[in-house]
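Each remark here refers to the structure printed beneath this line.
Note that one protein chain is taken out, while the other chains of the complex remain in position.
Up next, chain A:
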Amino acid sequence: MMKFDKDKLIIGAAGPVLALVSSFVLTMLVLLATGLDPIEPIQLMIENAGYSDIQVLIINQTGIYYLAALAVAIGFRMNLFNIGVDGQYRLAAMLSAVVGAAVELPGPLHILLIVLVAALTGAFWAGIAGILKTTRGVSEVVSTIMLNAIATSLIAWLILPKNLGVQPQGSNDLTTGEIAESGWFPGIDMGQGNGEIYGFTFVALALGVVYWFVLNRTRFGFDLRATGESESAAQASGVDAKKMILTSMLISGGLAGLSGMPTLLGDTHTYSLSFPVGVGFTAITIALLGRNNPVGILFAALLFAFLDKASSSLDVEGYPKEITQIMQGIIVIAVVVSYELVRRYGTRRQQQKVGEELAAGGAIKTDKEVSA
């Protein structure tokens, strides 16, 4: 059935393409409406992306987004909306930074410990929402949003110098102290001052492969997808829905915890007040745009990293770099609308095809003669 596969591919790509094109067009209209040149900023961004140092930045940001978006996507596959990825990510980065700075271990072990603490912290924070949902029926959307707020306050309190924080001399910033060099994840130096590609970026890519394998090739993944597609059917098939909700929340939180690792292990080596925030929210859009598919998410993460990093010099040229944020916002809306449109079209089209092929006698040959 090659024809169906080709169709599926076209329909699969139609959603994102439609979303991107419409959001580009709408962004240009916004620029026009504010009396600016709609073409030049985009030209500038593409030009920027040609520089090696920007490319390194884009790749590094892609890894961060990729991990966070995988965390969101695994929830989506299960019909769970983990809006708390951002809180899980920040809390995990903070606590693992504290642990990392407090101990000194031989290289790989040190890194492993930090990574483990991060994953467990993220899983724990998401697990609270999971337990609330399975025992009390609290919607994970509400509880994870609240947990985000709690995480913000908790971090603000923990990072006070009287608790776990450190105030570097001559600075207003608060940090968790520097992690010893044994806990730095080696990166790849691109030379000529272009910077380093974080080593953890490759871990992120590997996790994408694991994500694909677990979802598509294991019993667990099948149960998870089945639950996401129809909870009642999954339950009748033998899936323990509560266990599944809790497990997927834990995995999602664990991945969210890991998404702080590229920055922490490869760049800052400490958690400070200026540690990037909002990654978990951007990741929701990326997971949506990438259709929860590991390859799709990779491209979506790359696009968002490009928008983030290539726009930094727009200010200098007299364009507000916030236009990329407008664009990202429009993408969210465009994605939802265009996917639904394409889904409806696809379903109709397939029903039509099945009807046509059956009418034309294209059915798989059957043993029994038709009686009706």
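To be clear about the criterion, a contact is a pair of C-beta atoms (placed from the backbone, for glycine too) under 8 Å apart; a residue touches a chain by one contact, two chains touch by 3 or more; residues count from 1.
Operating definition for what follows: contacts and distances are computed from a predicted model.
Under which of the names "Nitrite/sulfite reductase", "Phosphoenolpyruvate-protein phosphotransferase", "DsbE family thiol:disulfide interchange protein" or "Sugar ABC transporter ATP-binding protein" is the non-displayed chain listed in UniProt?
In UniProt, the chain that is not shown appears as "Sugar ABC transporter ATP-binding protein".
Please pick, from A:E181, A:D315 or A:E356, the residue that touches the omitted chain in the full complex.
Touches the omitted chain: A:E356.
Would you mind spotting which of A:A226, A:L250, A:I286 or A:I330 touches the chain that isn't drawn?
Of all options in A:A226, A:L250, A:I286 or A:I330, contact with the hidden chain holds for A:A226.
Residues of chain A in contact with the chain that isn't shown?
1, 4-5, 216-223, 225-226, 229-230, 232-240, 347-358, 362-368, 370-372
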